[in-house]
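Shown next, in structure tokens, is the structure this report addresses.
Excluded from the complex is one protein chain; the other protein chains are retained at their positions.
First chain written, first letter: the chains are A and B, and each begins at residue 1.
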Amino acid sequence: MRAVKRSGRRYALAGLAVRTGPDATTAESRGVPVPVRRGNGAHRRRRGEQPMVPEAEFSSYYGRPVIKEPVWRTPDVPGYFFLGGLAGASSVLAAGAQLSGYRKLARVGKVGALGAISLSTVALIHDLGRPGRFANMLRVFKPSSPMSVGSWLLAAYGPVAGAAAVSEVTGILPGAGLAATLGAGLLGPGVATYTAALICDTAVPAWHEGHREMPYVFAGSAASAAGGLGLLAVHPAEAEPARDLAVLGATVELIAKRQLLARLGDLAEPYETGTTGAILRVAEFLTAGALAGAVLGGRSRAVSALSGASLIAASAMTRFGIFEAGMASARDPKYTIVAQRRRRDGRGMN
Amino acid sequence: MSADPAGLAGYLEHPPRMGFFTDTSICIGCKACEVACKEWNAVPEDGLSLTGMSYDNTVGLGASTWRHVAFIEQPVSAVGDGAEGVRWLMSSDVCKHCTEAACLDVCPTGALFRTEFGTVVVQDDVCNGCGYCVPACPFGVIARREEDGQAHKCTLCYDRLGAGMEPACAKACPTDSIQFGPLDELRERARGRVEDLRAAGQDQAQLYLNDPDDGIGGGGAFFLLLDQPEVYGLPPDPVVTTRDLPEMWRHVAIAAAGLAATAVALGLGRRK
Partner (left out) sequence: MAECHPVGFQWVVEAKARGATVIHVDPRFTRTSALADLHVPLRAGSDIVFLGGIINYVLANEKYFRDYVVAYTNAAVILSEDFADTEDLDGVFAGLDAEGHHYDKSAWSYQGAMVRAAAGSRGTPYDLTGRGTSAAAGLPQVAESLEHPRSVFQILKRHFARYTPEAVEQACGVPPETFARICELLTSNSGRDRTTAVVYSVGWTQHTVGVQYVRTAAILQALLGNMGRPGGGILALRGHASIQGSTDIPTLFDLLPGYLPMPDAGKHQDLDAYIGDIAMTKGFWANSRAYMVSLLKAYWGPAATAENGFCFDYLPRLTGDHSTYVTVLEQLNGRCKGYFLFGQNPAVGSANTRMQRLGMANLDWLVVRDMTMIESATWWQNGPELETGEMRTEDIKTEVFFLPAAAHTEKAGSFTNTQRMLQWHHEAVPPAEDARSDLWFTYHLGRRIREKLAASTDETDRPVLDLTWDYPVHGPLAEPSAEAVLAEINGWDADGQPLSGFAQLKDDGSTVCGCWIYSGCYAGGVNQTARRKPGSQQSWVAPEWGWAWPANRRILYNRASADPDGKPWSERKAYVWWDPEAGKWTGHDVPDFPATRPPSYRPADGATGVDALSGIDAFIMQNDGKAWLYAPAGLADGPLPTHYEPQESPFPNLLYGQQRNPIREIIRHKENPLQPSGGEPGSSVYPYVATTYRLTEHHTAGGMSRTLPYLSELQPEFFCEVSPELAAERGLAHMGWATIITARTAVEARVLVTSRVRTLTVGGRQLHQVGLPYHWGPNGLVTGDAANELASLSLDPNVHIQEVKAMACDIRPGRRPRGPALRGLVREYHQRAGITEETGTEVRDER
């Protein structure tokens, strides 16, 4: 009998050496040029314009995809990104609102978080190929797997958010409820942002190459959705933290998304073309509009509610758009092949 | 010297790392590998339709296809008579059993694991079909089977290796295009073979995934190709997604911290 000891793989967090293999470095730090940007930095391609860089010629195997597109279904998974972000950021809002005395807003945040995370959990389990084995998610804890990290986060966050909401609604154990609220507020950000790592930690070109910006897009989108929920559900006079969160989130999201597309270069195409491009543009428009509404709307309930609803819709549309853009980039082999061929040729190999 | 993924995975004692060298220059496209694999592993038939992709009606690797023979017809100008001729490339594709395996890294249940032979295998009784491994693989190998909702891929005949036998595909291959053995030996042999081919005028002959310094740490299954990888449907410069994960976590942490800080700011900010 061979003695086998499984020590598992140990990963330290950011900044420390990570044992993923003999030579764990990023593509960039190995001296590989980053993807070519199209046009100049500030110029964004509008629909109908010719690309500045001509379409690259490339070989493929009968035009078939190189990688496999995710098997995750719509609406389950992009819906989860939206709901999970909404939940996590709502817990953040609830915690802050609670501490600063915005009780109505806090309630909305806690209940909203529980509702969103419950729906999320149903969606996630439903999307599994073997839903009956969902508990296997907690067999191991693997920092190399954002889904593992997320599963543990959810396992902790869900009950905590639940306790916060239950305590709030029933009035039972207010002290525990407060602790739960604060706990949910601490875990919430993780829930809202880990999903960015989840989709970027794949071979899907439109996601992977955006891995530096995506967490900010998700965080911003989550914050703006949570803030939007507050604006929608609560009178502006009692929802000022929501407005603050919304404004911050929307701003971060708009900027991060622009940065993402700029960095992606050729890979921005699936985000900007077709139905997906339309949806994302509408989302951006709604976000910008709601941002203006939140800032300038003053005490108008109508404007506030409209802004809130717009932010929620925009956040959902953004997640669905990002999901579909990734799927499209997985299906067309050019997104995988062209950039890699360029990289390989750049190293002087045949 | 190749990396030691089994050792890195925690095995204290283990046999030498075993793998495949597929020399596509002698593949005759007979598909015995496809059939032998399905027979041994009881993999279901997965599609009775003509594709028109030359003689490839299998299309690609997937949950129910673990060996896939590709056929590529290319025009070449024939010698002497000036007429156009044809070159027909044939190649048996398989899971690369990467040294740095993205599927293994992202699997949340631990269903995917590294064996003592350095190969990567899915445990059918653990996998809950989350599907994360599917888009993680840079080669599009692993997939989820609709009939049972789980992920499946080549096991490098783990059960046969344990009995000291070679994988079914290698055994069935009549021309020894699929060669099985200790990875170091195979890499040495492959180096000689590609030099011979180049010397004989096949200047597009190249090894693929044999280099331990490449983006996946070298493959446990590597290839001798007669043209660019993408011609065969393979990525030209695959890099395991996990290489960028530390940076991803860094940005996630910053974004999350930012959100958390917002909670604090909101809490400490204006009061109702």
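Convention: contacts are C-beta pairs under 8 Å (C-beta built on N, C-alpha and C of every residue); 3 or more make two chains touch, one makes a residue touch a chain.
This structure is a prediction, so every number in the text was calculated from the model and none was measured.
Partner chains of the missing chain, restricted to those shown and counted over the full complex, are B. Checked against the full complex, the candidates B:Glu13, B:Glu73 or B:Glu188 give a single residue touching the omitted chain, namely B:Glu73. The missing chain, though absent from the display, is touched by one residue of B:His14, B:Lys38, B:Lys96 or B:Lys153; that residue is B:Lys38. Hidden from this view is one chain, which touches chain B at 26, 28-32, 34-35, 38-39, 44-50, 52, 54-55, 57-58, 73, 75, 79-81, 83-90, 174-176.
One rule holds for everything that comes next: only the chains that are shown with their structure count from here on.
One inter-chain figure worth recording: chain A and chain B are separated by 29 Å, centre to centre, where each centre is the mean of the chain's CA atoms. Chain A contributes residues 2-9, 13-15, 18-27, 58-62, 64-72, 88-89, 92-93, 95-103, 127-134, 136-137, 139-140, 142-148, 151, 185-186, 188-190, 192-194, 196-198, 200-204, 208, 211-216, 218-219, 222-223, 238, 240-241, 244-245, 248, 252, 330, 333, 336-337, 340-341, 343-344, 350 to its touches with chain B in the complex.
Residues 3, 8-14, 53, 59-60, 62, 70, 72, 99-100, 102, 105-111, 116, 126-132, 134-144, 148-151, 204, 206, 212-213, 215, 217, 228, 230-260, 262-272 of chain B are the ones touching chain A in the complex.
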